[in-house]
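A single protein chain has been omitted from the complex, and every remaining protein chain is retained in its original position.
Our next item is chain A:
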Amino acid sequence: MATPADTSAQLVFAPNVLHNQALNSVKFLSSCFAGAVAGILGLENWLGFALFIASIISTSFIIYAVNCRGKPARYLPGGLGELINPGQDNIFTFILVWTLFYGIIHVYD
């Protein structure tokens, strides 16, 4: 009755999984900077969201290539999905920072 998920769960090293929190920090900071860039450039509507998606793709590509060396399943329990997924928090962070910078630069004189 040992499903493959059980046997591979036995091989996960818990302190390393905790260290993967660094990945969350990277995602948060990249969404902050993407929001700032979108706001400063004055991007509106779908252009801003396109920038966000581009930033997600480029960040995850860099982590995939440099850190995970092409094998995210070895480093992240969730595999490629967990690498790319920005998380609900970061989407709202992007919108907040985007609105903030857009307002500071383009709305206020």
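Criterion: contacts are C-beta pairs under 8 Å (C-beta built on N, C-alpha and C of every residue); 3 or more make two chains touch, one makes a residue touch a chain; residues count from 1.
The working rule: contacts and distances are computed from a predicted model.
Not shown: a single chain whose UniProt protein name, out of "ER membrane protein complex subunit 3", "MEDIATOR 3", "Exosome complex component CSL4" or "Chloride channel protein", is "ER membrane protein complex subunit 3".
By the touch criterion stated above, the residues of chain A touching the omitted chain are 1-2, 6-7, 10, 21, 24-25, 28-29, 31-32, 38-39, 42-45, 48-49, 89-90, 92-93, 95-100, 102-104, 106-109.
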